[in-house]
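Just one protein chain is left out here, and the rest sit where they should.
Our next item is chain A:
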């Protein structure tokens, strides 16, 4: 059998890495992804390990990388993906990378700072220019009446002797939403002594930091009096207004404006230069960053792995322990040899025995990966126990299809999966980020098989979008029944429903050769027939599936050297299961074969027989199926019940009997060992901790596992109760196959009857019917996909999964292992 039957052999390997070559070797191992390192320094905290300084440096570099990445993102650029093979750089290169990165980061910070300052300055200049350029007409005109003009001073105070009052100005800009408040406050505080004029700037100015356009309100306050001036300044300060010097003379103002414009032009040139330099720096960052990130990531991973090795000072080398598949041992040794000969030393690896349970490794390709995935989702198998995945490849889609069976829906699912499979190598498809799509895409082979089997079961159920097809002529003849019973037209008009009787000759012509007869889809009592058929089908499939599970347990017992369990567990389990529920299956098939319509009125009821079998009672109205049925049933029940104590006590007694001499010796020997004070370690491993995995996976007879009798008996009692009660409940659980297929069929039929059927019957004229059918078909299609494909599909998927995880796997699978997760950089290389 291929490598999926059970886990590959995984061995514990001890690596001797000379200090000079340790980094290169581990880096090479990371590229290959062969081994999983065991942490030999588990008792040491992260800060006390040997290479913590290097790890710290890598982390600081990563922080700088993050800063650079953020800057790149802020500038609106996209980092190109790293190209080519980028192995972890040697330690001496780390300094160079660090220097370069630091320099770039510093430059970037400086340039950014300069740019900010320049922009703020430019903003001020622009604001000043705008304030000066804004015309506040009447006030300025009035300001010219210093007494030299002949016009009547508008600002003449009604009092009189105020001729040499000088009008002063405060000009500035304020944000528009603060302007009304400012105006009000000025009015209240300095009423009568100032005139304030607010104008909004037509052109919005760019905000220096965010770059968004913002409008400003400029104001010109003309006032007289020193104290008023102070008050006004305090108020404008409070409102965070930008205040600029406002010269009285028009020419002076114009000169100032010209100067401002010149300054801002120069500033803009400088700003342009700065931004050009910034883009240069960013260009260098784009070049350095992607490969640098990958390299530093790998380096950090290598140092973290090296931190897990223990240091042997006498031999000046690092000792590492790793799990490695036996098949990969030659490749491992070759890799170590290659990477260490460059330094002139040699690294070696050799296998050591180990008591701990190794991790499980099952190699899969892209087809089998999804099936192994759904098995692993329940629990990764214990080391070298039988893997249910190869059987799941077929039984899971099959049980799904039993619950989903419809040709049309199956075909849609199959085509969807086929499209995904055929497009699986396209880069656009692989790079899609949508999680829901990724879920469907990863299960494309699963969907393919599910669709294929659904088409098959759809043909057997004779359902295509809930319509039956007559591939072969039906086995029921309505004409024969009508002729023989004298069903004239008048008779038919009087009776709304009539039943075909298989006892009448010529009515039933034989079983439909492939699937369910199409006449049943026309019948009003089709559920009576289908329910009986599907329930019996579910029980038969369930018993076969569970018996297969028990048989798979045989391989486990043989492999782990527990042949006594074959006789003491598998045989009683099979007898119990098949004696009771296998017999039920036999009754079902017997009744199908031997009870015909002629005796339909007196047909025996299997259910009553089965109940009476357990109660040892007898129903007089229920005829026996075959002679001596009661004797057979009584024997089977007694046999099955007799198997329970065998199951309960067989294995514990056997184990206790086998270990009794050992236990006695151990009790005596323990006293001597305590005196000597030396415990000989069963492990050659440097790491003295042995992880506490299930002792039931014990390898040979010298299990140091303390055989506590109560524990063994308890364990076996639980197993017996679980199995016996589970037989009953699990068989009933398989009836969900019937329930879900019924639900799917009914939903499908309702959708057809309520949507398509009405649509097709709406009008007799082809033109009208064609137009009306378009939206009706659209509704039908949308509901088919949403309700029947997605919802029912998910539902059937879930139930098929449950049947596998619970009813099938609890007969032989423990799922208490852990996966081999090799030390690899592969995740960062994409």
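Annotations
Note that in this section a residue touches a chain if its C-beta (ideal position, glycine included) is under 8 Å from a C-beta of that chain, and two chains touch if they have at least 3 such contacts; residues count from 1.
By our rule, contacts and distances are computed from a predicted model.
Its record in UniProt calls the unshown chain "V-type proton ATPase subunit", which is the match among "V-type proton ATPase subunit", "Alkyl transferase", "EF-hand calcium binding domain 10" or "AP-4 complex subunit epsilon".
Considering the full assembly, A:483 is the residue among A:227, A:249 or A:483 that touches the omitted chain.
From the set A:203, A:365 or A:621, the residue in touch with the chain omitted from the display is A:365, counting the whole complex. For the chain left out of this panel, the touching residue among A:20, A:52, A:77 or A:603 is A:603. Residues 1-5, 365, 368, 390-391, 393-395, 398, 402, 456-457, 460, 472-483, 487, 489, 492-493, 495-502, 505-517, 519-520, 522-526, 528-529, 532-533, 536-537, 540-541, 544, 589, 592-598, 600, 603 of chain A touch the missing chain (whole complex, contact as defined above).
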